[in-house]
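Only a single protein chain was left out; the remaining protein chains are all shown in position.
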Amino acid sequence: MAIENKFPGKDVSLEDLKTKFPLVAKKNNNHKSCFDISGVTFGSDLIPIFAGPNMVESKELILDIAQNVKSSGAHFLRGGAFKPLTFPYRSDKYKETRESGIEWLKIAKNEINIPVITEVMEEKYLPLVCEVADILQIGSRNMQNYPFITACAKTGKPIMLKRHYGSSLRDWLGAAEYILYEGNKNVILCERGVSVPHTHRETSRFLLDLQVVPAAQELTHLPIIVDPSHATFWRPWVKSMALASVASGADGIMLEVHPDPPNAAVDPLQPIDYKEFSDLISSMDAVAKTQERKVK
Amino acid sequence: MAIENKFPGKDVSLEDLKTKFPLVAKKNNNHKSCFDISGVTFGSDLIPIFAGPNMVESKELILDIAQNVKSSGAHFLRGGAFKPLTFPYRSDKYKETRESGIEWLKIAKNEINIPVITEVMEEKYLPLVCEVADILQIGSRNMQNYPFITACAKTGKPIMLKRHYGSSLRDWLGAAEYILYEGNKNVILCERGVSVPHTHRETSRFLLDLQVVPAAQELTHLPIIVDPSHATFWRPWVKSMALASVASGADGIMLEVHPDPPNAAVDPLQPIDYKEFSDLISSMDAVAKTQERKVK
Amino acid sequence: MAIENKFPGKDVSLEDLKTKFPLVAKKNNNHKSCFDISGVTFGSDLIPIFAGPNMVESKELILDIAQNVKSSGAHFLRGGAFKPLTFPYRSDKYKETRESGIEWLKIAKNEINIPVITEVMEEKYLPLVCEVADILQIGSRNMQNYPFITACAKTGKPIMLKRHYGSSLRDWLGAAEYILYEGNKNVILCERGVSVPHTHRETSRFLLDLQVVPAAQELTHLPIIVDPSHATFWRPWVKSMALASVASGADGIMLEVHPDPPNAAVDPLQPIDYKEFSDLISSMDAVAKTQERKVK
Partner (left out) sequence: MAIENKFPGKDVSLEDLKTKFPLVAKKNNNHKSCFDISGVTFGSDLIPIFAGPNMVESKELILDIAQNVKSSGAHFLRGGAFKPLTFPYRSDKYKETRESGIEWLKIAKNEINIPVITEVMEEKYLPLVCEVADILQIGSRNMQNYPFITACAKTGKPIMLKRHYGSSLRDWLGAAEYILYEGNKNVILCERGVSVPHTHRETSRFLLDLQVVPAAQELTHLPIIVDPSHATFWRPWVKSMALASVASGADGIMLEVHPDPPNAAVDPLQPIDYKEFSDLISSMDAVAKTQERKVK
């Protein structure tokens, strides 16, 4: 195949997509991928909900959260055992739980009977993480780590590819093309906020890019989900942005939920609590139903 | 009042707001301005809709549009007679209609009985524009033209202040403070897209910042409305972003509507047509009702 | 002239420029405007220096500064009497000196015999400001205030047009076209920092865009000068960025100079003192001479 790439694309056009990203590109206007992961359908009228803590802090915590989010209607339990940190030091509280975290996730998955999505950061941990993950999460910072993406793709596991906060839609779809190129078709895109010149609080770094939902759906058949927790980094805004995400046409929602948000080990400003989550599920479902979709 | 401004604020904090922008700042968490303009209530459960063409192209066109958007449920007719253009040349098609446009708006307002919002760009045209406008629109490019803002405020007319596409929330609220400072309390904020490192199409310049809706509502009692037409600059994305705006908690929606979008005199990529508008009103109303609000 | 503007330009191409901005566009690769203002040549091998305080705080201060910067080699005295402020309140210290400031500038100009550049913000003050200004400064916030720009252009005075911090090169050149369109040929462009996703200090808002120097010079014949003081907002970085501006090919440099920077009435983090200015003039001249240009 003769590929020319004389000029780097800041934006992406359908023509560009069809020649350079043929597997990611829609074949026609109605083309939309629909697939099943652990009994949950993606790309249909259902809008699956991923919920859980930023970090799998302990066995007790993850069991409690798994129980609660499942009973409120979450389809997947999310929780990190491996997590990239901006600098190499770890406090007693702010640290990854790694192998233990994976073990606790496994217990929660089995006892509560809920599928799991969790991040993997290194090829060498793929076998371990694949033991528990129904969906492998590739984090923002690894979005352009193509050898690693390829290794994840080759496991055959469904993959959720988070957009880097400095990434164009074109760069993001190019990374997804690497996964599809390996024959792995169960790819979910996840928007989680982008860096912009002006945020709105000292504590906020990102702005949720909901315009990318219709923009991506115009070009690709892959489901696109939205993570308002990381984008806002601020619990009081999560409800507003979650409802807006559903109304925008997102194909799934990822939320950080913790029983005691101010005491979460990591990023305590952003999780919502059980009651807020339960109420939000109902609100999101009501919005979804006005668009012939549903959350529960 | 002793004001120190040693450091420029990129973001805005509530403390900063309360000392430097005391009139814009909420007095308590439940503080929300509620006022009536030409029989339409802002800041209540109603989400008023502003609809119409980018440019008031002719008497016939604006009468037809006024009739149609009113019957579909619009609360205000929008349409520009004065419009800032990036360079000084005008084609036969791409030009302002100025005094004629104001005259045609007046006819539409009276014959169809619908209140009007239109942009004013110069102090000398304030008397003329005030003859027809129920709300004066201050455009993005004039957001920091403080002498002009002050002159508009002094007319006593309700004012909609559009955010500049390169402006922080702090700069925007500071401009609103200038209006309130003149004793003019009927101020509406309008988000219309911001410049970001990555947009999604060659033809798009802006990204709709819906995160600013909860962020602004956390700080100010003023109603905040959203203009998805200018932000997306792309008709196929307008529905998605309009519904998301309603779900985010916006206090009003501004939409560009034209009977024949591809032949609109200005910005033909962005207006929706009558049928799309009518359907969108129903969809927005359905979303609003899930949040105990309403569009009609 | 038939002008089509179907799509908004995020960037500017030479073809676009030649059709829509014919007066701003270079006629050939070597086309460069060269003109004289009050005995100082712009667009030649000389790199004129504008120096002075942010605010004309008092008669004594501006006389002292005028004397000092002139003896160190400044070609123009800069100083603001009118200044846009983000919110309407003024402290005893942080306020405009307005008519008094203009009067003091006039005294400094006459006693020290140095030409003056100062900002004008309203059409009604044009006659007053034109009494003292050898160059009218149009500030960032007024860059797209086209009626005002046109009024300034019609005075026939040389104009320095500052780039808005959220403005594209295309928007900036379009604003310059408005001035040339009125027959006023003495136009100087001034880069002063742009809003970006990441700045480098809590107190910094902007990033100096030096890449715009060769980019603008590729397209337009107008001189482009650089203001590192406002861009950096941080005195320790001013020298580095001033030297880089000269090396980049800038056609002039604007610097904030104050005898006692920490006690400057406005923006005390950014001015350099007399000694730093004097040393910087020599360093800039040395850099300029390596490129067959000169500062003194």
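Which chain is which? They are A, B and C, in the order written, and residues in each are numbered from 1.
Keep in mind that, in the parts below, a contact is a pair of C-beta atoms (placed from the backbone, for glycine too) under 8 Å apart; a residue touches a chain by one contact, two chains touch by 3 or more.
All values derive from a computational prediction rather than experimental measurement.
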Which of C:I135, C:V187 or C:V246 contacts the chain that the document leaves out: C:V246
Selected from C:A66, C:V187 or C:L208 as touching the chain missing from the view: C:L208
Hidden partner chain, residues of chain B it touches: 166, 195-198
Absent chain, residues of chain A that touch it: 1-8, 10, 20-21, 84-92, 94, 121-122, 141-142, 144-148, 164-168, 170-171, 174-175, 177-178, 181, 195, 197, 199, 202-203, 205, 233, 267-269
On chain C, residues whose C-beta touches the chain left out of the figure: 10-13, 166-169, 194-202, 204, 207-216, 218, 231-232, 236-237, 240-241, 243-249, 283, 286-287, 289-291
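The rule we apply is simple: only the chains that are shown with their structure count from here on.
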Cα-centroid distance, chain A relative to chain C, in whole angstrom: 46
Inter-chain centre distance, chain A versus chain B - centres from mean C-alpha coordinates, in Å: 33
Touching two or more other chains - residue numbers and ranges from chain B: 10, 166-168, 195, 197, 199, 202
